[in-house]
Every structure is written in structure tokens, then in C-alpha cells.
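Note that one protein chain of the assembly has been removed; the remaining protein chains are unaltered in position.
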Amino acid sequence: MFFASDNTGPVHPAIMDALTLANAGYAMPYGADAMMDKVREQIREVFEAPEAAVYLVSTGTAANSLILATLAQPWDTIFCSPVAHIHEDECNAPEFFTGGAKLTLVNAPNAKINPDKLRRKIEAEETRGVHGPQRGPLSITQVTERGTVYTVEEITTLCGIAKSYGMPTHLDGARFANALVTLGCTPAEMTWKAGIDAVSFGGTKNGCMGVEAVIFFDPKHAWEFELRRKRGAHLPSKNRYLAAQMSAYLTSNLWLETARAANAATARLAEGVKQTEGAAFLYEPQANIIFAGWPRAAHQRLHDAGAQYHIMEGQLEGDNPDEILTARLVCDWSASDENIDQFLALLKG
Amino acid sequence: MFFASDNTGPVHPAIMDALTLANAGYAMPYGADAMMDKVREQIREVFEAPEAAVYLVSTGTAANSLILATLAQPWDTIFCSPVAHIHEDECNAPEFFTGGAKLTLVNAPNAKINPDKLRRKIEAEETRGVHGPQRGPLSITQVTERGTVYTVEEITTLCGIAKSYGMPTHLDGARFANALVTLGCTPAEMTWKAGIDAVSFGGTKNGCMGVEAVIFFDPKHAWEFELRRKRGAHLPSKNRYLAAQMSAYLTSNLWLETARAANAATARLAEGVKQTEGAAFLYEPQANIIFAGWPRAAHQRLHDAGAQYHIMEGQLEGDNPDEILTARLVCDWSASDENIDQFLALLKG
Amino acid sequence: MFFASDNTGPVHPAIMDALTLANAGYAMPYGADAMMDKVREQIREVFEAPEAAVYLVSTGTAANSLILATLAQPWDTIFCSPVAHIHEDECNAPEFFTGGAKLTLVNAPNAKINPDKLRRKIEAEETRGVHGPQRGPLSITQVTERGTVYTVEEITTLCGIAKSYGMPTHLDGARFANALVTLGCTPAEMTWKAGIDAVSFGGTKNGCMGVEAVIFFDPKHAWEFELRRKRGAHLPSKNRYLAAQMSAYLTSNLWLETARAANAATARLAEGVKQTEGAAFLYEPQANIIFAGWPRAAHQRLHDAGAQYHIMEGQLEGDNPDEILTARLVCDWSASDENIDQFLALLKG
Partner (left out) sequence: MFFASDNTGPVHPAIMDALTLANAGYAMPYGADAMMDKVREQIREVFEAPEAAVYLVSTGTAANSLILATLAQPWDTIFCSPVAHIHEDECNAPEFFTGGAKLTLVNAPNAKINPDKLRRKIEAEETRGVHGPQRGPLSITQVTERGTVYTVEEITTLCGIAKSYGMPTHLDGARFANALVTLGCTPAEMTWKAGIDAVSFGGTKNGCMGVEAVIFFDPKHAWEFELRRKRGAHLPSKNRYLAAQMSAYLTSNLWLETARAANAATARLAEGVKQTEGAAFLYEPQANIIFAGWPRAAHQRLHDAGAQYHIMEGQLEGDNPDEILTARLVCDWSASDENIDQFLALLKG
């Protein structure tokens, strides 16, 4: 019963096989390997973006921070939601990589940035000339940190606002595949066709060992990104093993298969929560993350049985067994029905 | 005939097996996995350093830069050799991670820092009070970038000088194992017993897929390093796969076995070069790197036959077949006698 | 009728005289001048802080940023109000000087930080371990950016909260003297006795040419600050001319005299605004800044007559003469009754 994160499960066997296959003979280092050429072509095809600049890094924070540093000046402010991973969970990495850019938090009900509030915040940053921060990129997360999913229209609206102010746009797609499966659209529709300039395309949370693709639809950013990546110590010498993961991930739609599995497991779990008296969602679960509250007593039962997940609000210790504590549950591709049903049985008590 | 670098060869099968073994069930993310506990104990034992703080990162530049940022203040200068990897090959990563520290280059014949020159440079940095950079860490590379190896006494002397000025010390051990095999001493003797405070302990170039250990002998640096690592986007969520590599690397002396293989291959190659008329070493090859010069015509033969290595000085294209060009040759654990002999046959013409 | 800022007026004659007096013969550069020794003693005496480390810089942003960089780590977050000068008016200077620290905005009615909200925000920053920013300094502004003044008790409460979490505290005292005159307390009471660790002690807005003192009550910060100041290019070679200003400013209570003049002028202006039908304060003016709204038609009259001040909300151009636009009015020591009365006459129409 492991629902703490989608980074605690095992690597998909097809990825492991690809690593073994890649482990033959010599390969040029630092991204000059043949497998990287293949990955570049795969991503360009998947995204219908024949000009895109494509790179691999080993962590999502690296993908986000290096992209934002390429899109933002140090005197800019980056617009994001108050619960954005780049704001809450990267220990100031965006500030570090950008050389001190600021993050402006925009009201985001359900973790989705509100367009009117975005426009208002952007306007507010223009009243002080050289004194205030300048308008930098818009960064949105898809799937959001609360498990909701922007529609293509919503992304288009937000990017349209950003573009009307000349601002670049970034999509933190640590759970890109999970969102795509939910929306049933194409990668192009969810990104550049909607106005996104650069994507952190996640692999790690969805069955890979540790690889994220960086995609710039405009290749003008390529050389600066390469320098920033190297200077950030994120250029792996044995790049072929990152490339092997990403290539296998994109082969035969493995990435969509694992995302579908994760989303389906989450749906099963959510359905059970929904039918549990005293349990309620904080956000509508649309991909592979659930935020739900239920009484402390039920948390205690789950905890005692070894269930692993984060309690976001409230504390397990306490006098009132009826007090509602908020849980965050995440399913990865390997979550089993058996585990889910066991969890739900304990939840219902 | 691949002698371009020790990062172009395959991962050792025992490392691959360990990755497969680690790929079972769930594991806590971000270094809280059980395998990481094991690695920590293994390194503490290998280094006879029961208090050491131990971390894993995926690139050597990350290990170096994050350690130096922990040891240096932004207004310091780091003392290193003019051919130090941190100076020449990291695209200003040390400057980036330290927030703008300077690197002071100290004369280093054979790529080994000269103690008198070190003392003189340190003294020179103390004449300007608040105006000049302040004295920061000493950083030495073992095996050096020219294939030479410091003796334990030489390390002790350099660290002694640094310590006499209150300066911390760092050892860039991207090829730590190769040096240890050459010296036949213990890891403790080559490091903390000689005065080293922090080590970049390489795995990647010696048979791993992509893992370097960071070792601080004084655990007071631990928490700051953890924050710097996260902020540098170098904390892997699925840390278990880094830990699995490092653990296998240290098990049954695999790391020494692969280093011995690389050094032995290099010795065979060096012996052949030595016996080749018109060929000469620029530095005495003491581990797994050779710098040697020979006529352009021989380079041309090798190149035409597909041999891969870097020409450091001179250019393959040119009118004079007798002109001496300098080659850098590096052997990894997988270099075969057959390849070496084929190379030597071509060299001799 | 110049009410745009307290940095648009002339330097007080006594400061000019002091500059002339200081301009004789030779003086040691970089703060080693005798006048600097005197300033240090004067500030220590005024603040009843015989151990304090004291420095001079030429801008308020320099004082704030260099102090915050000394008190904060790059992975920290600084707690301040949403309208703090360090957040809105320094073009990311705090982020730059700290190496990428974040600013956490705490709800601040009347621009004064609410203690409960502060506590809640501090608590919220402790749930993510190495992933989130760490707790850094609290920074408060006195006089606030909206013209209100913290009581000594309020400062004590806020600092007490910060201290209970081990956080250092900074007071942006660009208008320190104006606040002190309002409160009628001692400098010590408004700072270290209330729990403040470091002060940006303003001179520029209150009659000086361009000088701010940096005060650390604990001298342990001294050497780091000196290095940061030099590295920030804020160590003036001819420091004697900064010292001369600050010394004259503190002599014979000139600083309190000029602040009293500014506050009295503001009170006269505020009284007139108060008695104007259709005009209303947004915040209670407690020192030398007024935020008030009145109809566009009155703004137009004032503007046509050459009155200078900032319109903070709303725009002079518009169809509705009755629409209320917000003005910010600031008086410096040189504001004349004549000008104020002329302004009020125009306001009343």
C-alpha cells in the first residue's frame, strides 16, 4: 500500500531491458551517442515539432530550473501558482539557476492558475519601471500539484495572456503523460499549439529510472541551454543510459501505457474513497493524484497496517478520532488492484 | 580501439545486475532508501571514517562543484592546477555553485601542484585585505588530468600547507580507484590521513553507469551540502538506483578490480608506445592515461583504421608527416589486449 | 508643490557645511578615515550599543540587500510584507545579493505585518525538509511603505515570533528618524531592545546627500559584511564624504530636527486633506507619507498647477471627473507651509 509518490515504485521492465541493450561496446559521451539522435527524432515526431531542441537531464528540478533560467532574466519575475513545484519543492533552485529571478504567485483555485488573476498580476508588475522586477515567463504545471488537469483551452487562454505581454511560457510536465491520457489530445495540442514554448517532459515518475526531456520548440535556445546544462553539472558523460530510457519510454507507446495504468489505478482508488462515508475530495482527482480528507481514526488504521502516504493537513497524533485529516495519494504504473482494495477496506473500517 | 575517454565504455555487468536487483517493489525516495544506508556504511568502512557524511550525485562536476561551494565562500579563491578539471572542463560550474569564487592557478609540473608555488600563491592572496579574494580551499586531482599520480607524501605536504593557513582541502577523485591501485595505499591514507577534508569519489569512469560519491570526513558540512544538492537539482528522487551502483561497485572490491584492469591495459599500451621509435611520453603514465607524441603519419594511419582518441596539440591535417602531434589515450576497465595490440601495430606502421 | 518623494528635496545646509569642512587635506580611504571612527562612536552612543558594527553605504537598497545577504542563506526565504520596498522596489536586489533567497509575503494590513499571519507563514515553511526553502530573516519596514508606524510593542511581538524560530531580524529604516519622532521612544527601544538584529539606518531621505548606515548589534557579522560590501562594489574609496554627512546628521540632533520638520509638514497637509470634502485616507498618516483618495477633477487641477506626486491607483486621464484616484504624498524636511497651503487650496478647488 504505497501511495506516497509515483517515484517510489520500480522501473518498468522494458526500460530495464533497454538499459541492458544499450550496455554494449563503446558510445560517444556527453550526448553525442547514437541513441540520443534517436531520442531527438522520437520526441520531434511525437510532438510534431521537427525543429525542436531536445535534451535529457536526470531530475525534474533540473529540467524546470534550466529551462526557466534560459527563458528568464535575473531581474524578471516568473508567474506560477502558489503550490507550484518550482515554488514549494525545489529549495530555491529556480532562483539559483536564474541568478535571482523572483516568483510571483498567482491565485490558482484547484491549483490551476486563474486567467483574470494572471492578467492582473502581470499588469501590477509594470508600474515601477526599473525599480520593480520585470515580466518573465509563465510556468504552469500539468498534471497540477493537486491532481487536477488543465484543459487545452485553459492552457491556450493562459498562454495567450502571456504572449500578449511578450512573455515566454513553460510547462512543467513531470506528469505529462498522465495529463495527456486524461485529455485524450495530442502532445502538440497540449503544448506548442496551445502556446507553450518549452516543456519539462517527465519520465522518472512514470516508469523510468531517472530521466526528463527538455524540449524547446524554438531551437534558438539550444546553445544557451547546453551551456547552462553543463555549467549546472547536468550534462551526463554516459548520456546513452539516459537516452536508452527515454527511447524505450517513447517506443510502442510505453509512456502512455504506464500513464494509463497509473490513472486507472487512481480512478479505482478514487471511486472507493468516493463511496466511503466521511471521506471527501479536496480537488477532483483527474489523473494520478488524490487529495481527500477522512477521520483520524481511519488514518490510524491505515497507518497501523503499513499504508504509506502523506498527510498534508492535520496530524496523526491527536485526541479527536473524528477530526478530518487530508491525505495525498499518488499511484504509479505499478499500483496493484489488490493493494488498492486492501487500502480501501481499511479506509472503510 | 576506443581510447578517447574512460566514459565511453560499457557499464560493468555486476553493476547492471545490481540495478536489476534493486528494481523490486517500493523504496523511499530522495536518499531515504535502505540501499543508501548500506552505501553509507560501506564508504565509512572503506575509508575508516565512521563519522563521514556521504552523498551520491550523478556527475563528477556536480560532486566537485557542490563540495567546493560548501567549502568556499563566494569571495574566496580556490587553489588548483592550471589543468584542473574544475578550471578547464566544467564551464564555470565551480564559479556558479560557489556564487562567484575565483580559481587561482598554481604552477603544476606534470599536473601536480608544486608546494613552493602553492605557498607563494597563498601568501600573495593575503596582501590586500578586503580588496582581494580571500583564501579558500585547495583542490587537487588524483589521478591528475595528465595521468600522473601524487604520492601520499605529496598530498600530505600540500594539505599541510593549506592547513597551516586554515584552508580546507578537496580531492577530485574522478579516478580515485586508479590512483589507489597505483599507490597501493589505503583510501584513508590517500585522503583524511593526508589532510584531505572532502572527496569526489568517482564511479562513472570506472565501470558505473553514472554515480559519484561525495564524502565529507567532518559531518558538520552535512546539512548545508544537502540543501546545496537539492537547490542544485542534484537530489535524485529514485536514489536507490544510484545507491545500487555504488554499493555493487564497493562490493567484493569490484572498484579495485576494474581500476586494476584499466591500469594494466594502460601499462600494456604504454609499454608499446615506449618501444615505438619516434614516440615519446609527455608525462610518465602512472595510472590509466597516456600523453604521448608521435609523427602525424602514424596518427593518420590510426585514424584511418578507426582508432578513437584526442589529439591534444597539433592537427591531423597538415603537410608534414613527420610533425609530432600529442595524443591523449585513456583506458577503461573493458579495454582489450587485442585492441591495444592492434593499436600498437598501427602506431609502429 | 513637490510631494513625489522625500528624495527630491535639497540637502540640509548643515550637511553641505560638513562636506566642505571634511574637504581638507588627506584622509585614509575605504573607511579608515578618522571621520568614520567618529561616526561609529556616534551611532553606538545614539543606539546605546557599544559593540555594534557600523558601516556606511550610499543607497538604501545597498543597505537592505547587503544586510539581508549577511543574515540569510541562499536557500532561505525572507519574511516581509507584500508592499515591502525589498520586494517591490529593488529590482530583485535582495535575490541577487543573497544568491537566490526567496521572499515570503506575509499579510500586512496597513503595511504592518500581522503577527498571526507571520507565525502561520513561518510554520508553513517547515513541512518540506530539504525540498522547500528554509526559514530566513524577518524584515520589517519602519516607517512602513504606506506611512504607518509600528509601535514598539508591535515590533517586539514580531521579533519575538521570529526569535522563537531562531530567525534573525532586520529593520529597513529608510525613514527611521520619522518613525522615532512619531513614537517618541529611543533608538534602542525601537531596535535591539525590541529584538532587531540589524538596521538600515536612513540618511538620504531625511536631508543627507546619499548615505545610509548599516548597523549590526552583534559584531560577529562585521567581517562578512565588509567582504560583501566590497564585492558588491559598495565600499567607497573616499568614505570620508559619507562619514561627514552621517556625522553631521547625528550632531546636535539634526536628524530628529529634519524628521520633525517633515512629519509636521505632513501633519499640516494631512489635516487639510482630512477637512476636504470628498477626500479620504487609505491609511492613517503617522509620519511623513500620506495615501489619500479624491476625485479626478481635483487631481487635474493640482496637476495643471504643477503639483508633483504619484497617483498610485487610477489614471489622471478618464471621463469621470468624480472618480476617486489614490495619491501618495511625501514631505521631506524642506517642505514649506506655503507650498502645502497652496496645494490644499487647489485640492479644495
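Order of writing sets the labels: A, B and C. Residues in every chain begin at 1.
As a working rule, a residue touches a chain if its C-beta (ideal position, glycine included) is under 8 Å from a C-beta of that chain, and two chains touch if they have at least 3 such contacts.
The shown structure was predicted, so the numbers you read here are calculated from the model rather than taken from an experiment.
J.: Decide which residue listed in B:Leu103, B:Leu118, B:Ile196 or B:Ala233 touches the omitted chain of the complex.
T.: B:Leu103
J.: Touching the left-out chain: which of B:Phe2, B:Phe47, B:Trp75 or B:Trp255?
T.: B:Trp75
J.: Please identify which residue in C:Lys163, C:Lys230 or C:Lys348 touches the non-displayed chain.
T.: For the chain that is not drawn, the touching residue is C:Lys230.
J.: If the hidden chain were put back, which of C:Arg128, C:Lys238 or C:Lys274 would touch it?
T.: Of the candidates C:Arg128, C:Lys238 or C:Lys274, C:Lys238 is in touch with the missing chain.
J.: If the hidden chain were put back, which residues of chain A would touch it?
T.: 30, 73-75, 99-100, 130-131, 134, 226-228, 230-231, 235
J.: Under the stated touch rule, tell me which residues of chain B contact the chain that is not displayed.
T.: Residue positions of chain B that touch the missing chain: 74-77, 88-92, 95-96, 98-103, 128, 130-134.
J.: Tell me which stretches of chain C touch the chain missing from the display.
T.: Answer for chain C: residues 2, 4-5, 7-11, 16, 19-20, 23-29, 57-62, 65-66, 90-93, 96-97, 204-205, 209-210, 227, 230-238, 241, 308 touch the chain left out.
Criterion: only the chains that are shown with their structure count from here on.
J.: What rotation angle superposes the Cα atoms of chain A onto chain B, in degrees to the nearest 5?
T.: To bring chain A onto chain B, one rotates by 180 degrees.
J.: Where the centre means the average of the CA atoms, what chain is farthest from chain C?
T.: The most remote chain is B.
J.: If more than half of the interface residue numbers appear on both sides, call it same; otherwise different. Which is it for chain A and chain C?
T.: same
J.: Can you work out the whole-Å distance between the CA centroids of chain B and chain C?
T.: Inter-chain centre distance comes to 51 Å.
J.: When the C-alpha atoms of chain A and chain C are each averaged to a single point, how far apart are the two points in Å?
T.: About 41 Å, centre to centre.
J.: Could you list the positions in chain A whose residues touch two or more of the other chains?
T.: Each of 90-92, 96 in chain A touches at least two other chains.
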